[in-house]
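Every protein chain of the complex appears in place save one, which is left out.
Let's look at chain A:
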Amino acid sequence: MREERTEMSKDDDRSPPLDLRGADIAESSSKTRNCVTGSGHVTGLNPMEFQAPYPDQVLENVLENVLQFLTSRRDRNAASLVCKSWCRVEALTRSELFIGNCYSVSPRRATARFSRVRAVAIKGRPRFADFNLMPPEWGAHFAPWVAALGSAYPWLEKVYLKRMSVTDEDLKHLAEYFPCFKELVLVCCDGFGTRGLAVIAKKCRQLRVLDLIESEVAESDMDWIGEFPECGMTCLESLIFDCVESPINFEALERLVIRSPSLKKLRLNRFVSIGQLYRLMVRAPQLTHLGTGSFSLAEGVAHGDQEPDYESAFAACKSLVCLSGFREITPDYLSAIYAVCANLTSLNLSYANINAEQLKTVIFHCHKLQTFWVLDSICDEGLQAAAATCKDLRELRVFPIDAREDSEGPVSDVGLRAISEGCRKLQSILYFCQHMTNAAVIAMSNNCPDLEVFRLCIMGRHRPDHVTNEPMDEGFGAIVKNCKKLTRLAVSGLLTDQAFSYIGRYGKLVRTLSVAFAGDSDLGLKYVLEGCPRLQKLEIRDSPFGDAALRSGLHHYYNMRFLWMSSCRLSPQGCREIARALPRLVVEVIRDEADVIRGECEEHIDEPFDILYMYRSLERPRDDAPNFVTILH
């Protein structure tokens, strides 16, 4: 058991081992810590709880000085397991707190253990919730966290939240509790609006970073940009709001940019026209990351009326390395960016409906490109062009312009193969397509040995290799076999248990696995649970895995962050067995909201359910679960 503890992946945020006895360690360490005050000085004993200095204290101080240098979460977790003393000191020196599942530990427990945190990252909802598989209002509220953080870490500087529900009230508290607040990053969050943003803008005088990424921002007529202080320079370095779906006060934004000499990252939303973009760019030629907004004329403006020289504005941005936006692109304007292409390491055209020809004019200049996000409107031909030029490509994402099962499918195995042949350094790929062949996937497994992330989404469910008509087993098998660094895998297409046998046999480093409409029987899931020791996150939908398969993972569930299974062959009884066998696992079954309303008020524990979502936790099951969630025991 001990060996497995030390092999926990870097995603693991705390050190509790398999049997979670570590919980007791954490408790006792916080008690003894009281006699070493926050300052860590030998002589700084708390007069209220006097204890004679113990022999380890000198060692602890040395340790403290050494452990300051440990930055990796994984290393810190390992260090904290050495002994109580190390655990204590590590807790004192950890300044970045990462909570991979907001329900795995309570705010109180986390803040009690780590007393000197300056930056906090918290993740909430499971990823499959993004695809409307679960009713909203499931949970992941930031509120209890902000309250605890407020009292524990008044010096807090950074907050990073992913898939959390954040309210305007929470944002208000953030601004109030933390006078040194510097960075707020909200990824895939919801529950707040422009009112909350306004408070942040107004009150956080030391704000350097305000990044809103793929978050849902409720509209209101609040002019939040206008709330940034009007006088003097700001310390703003990054302002990302491309996901905000309401217009902004452009004049205020322009003034803000003028007053922000440190601004390096600016990503505008689609309500900023190309004319307005120009005005901002000439004010901020020091930008390194730019999101262009709509990249078309404002409504009501006709093409051809004296237009500014967009090309020169781009040419003036000599430091630009990351370009995105193009939300409502008028392709005619693409030529404006040619001057910066040679320096670009990241290009996101995934909202730009452009064809192969239009892409080619741009991509041929992008020799240094490492990250490329694009729509499949560029077709295989566009991908071939990218493959021919972008020899340094590390990450590719090809999104579907028409995300339906029976749509045209402009990219295919041809594009995938071309990329594999041209971009040998590829590390991460997300590829949506209608048709694929095993041969192309095998080719990629051979050509791109550095692959760490392979996510292939064949949009037609249960679709076989379109040339041989065989399942896609061999393709994915080759990926897990040949790509020795693979940590994340998403499978699709027609897959039998054989594919999972390969994953279990070869996918020894796989941490995240996404499965949909795949497999034949319980064996499939068994192979994976028994074969993949590093598995942390497993999300499965619409696959024929039942209770027996679920049981086969009992030895491993405490090592995982979560398991999601929806529309599989599980029974409430089977899930309850797991809950009883593993008391530190929270086993949630989630039903359709409509069913819950129609049914009776008490727990309909034996009725079929849609989703099983289970995760380890140091706490009792949460008390904020909505009525469509039943926690089994």
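We adopt the following convention: a contact is a pair of C-beta atoms (placed from the backbone, for glycine too) under 8 Å apart; a residue touches a chain by one contact, two chains touch by 3 or more; residues count from 1.
As a convention for this text, contacts and distances are computed from a predicted model.
Undergrad: Among "Creatine kinase S-type, mitochondrial", "Electron transfer flavoprotein-ubiquinone oxidoreductase", "Auxin-responsive protein" or "T-complex protein 1 subunit zeta", find the name that the UniProt record gives to the complex chain excluded from display.
TA: Its UniProt record gives the name "Auxin-responsive protein".
Undergrad: Would you mind spotting which of A:95, A:246 or A:355 touches the chain that isn't drawn?
TA: A:355
Undergrad: From the list A:391, A:461 or A:580, which touches the chain that is not on show?
TA: Answer from the full complex: A:461 touches the omitted chain.
Undergrad: Touching the left-out chain: which of A:185, A:243, A:528 or A:614?
TA: Within the whole complex, the residue contacting the unshown chain is A:243.
Undergrad: Can you work out which residue in A:92, A:516 or A:614 touches the chain that's missing from view?
TA: Reading the full complex, the residue touching the unseen chain is A:516.
Undergrad: Please output the residues of chain A touching the missing chain, sorted low to high.
TA: 128, 130-133, 188, 214, 216, 243, 270, 297, 299-304, 327-329, 332, 350-353, 355, 357, 375, 399-406, 408, 432, 457, 459-462, 516-517, 519-520, 541-544, 566-571, 592, 594, 608-610
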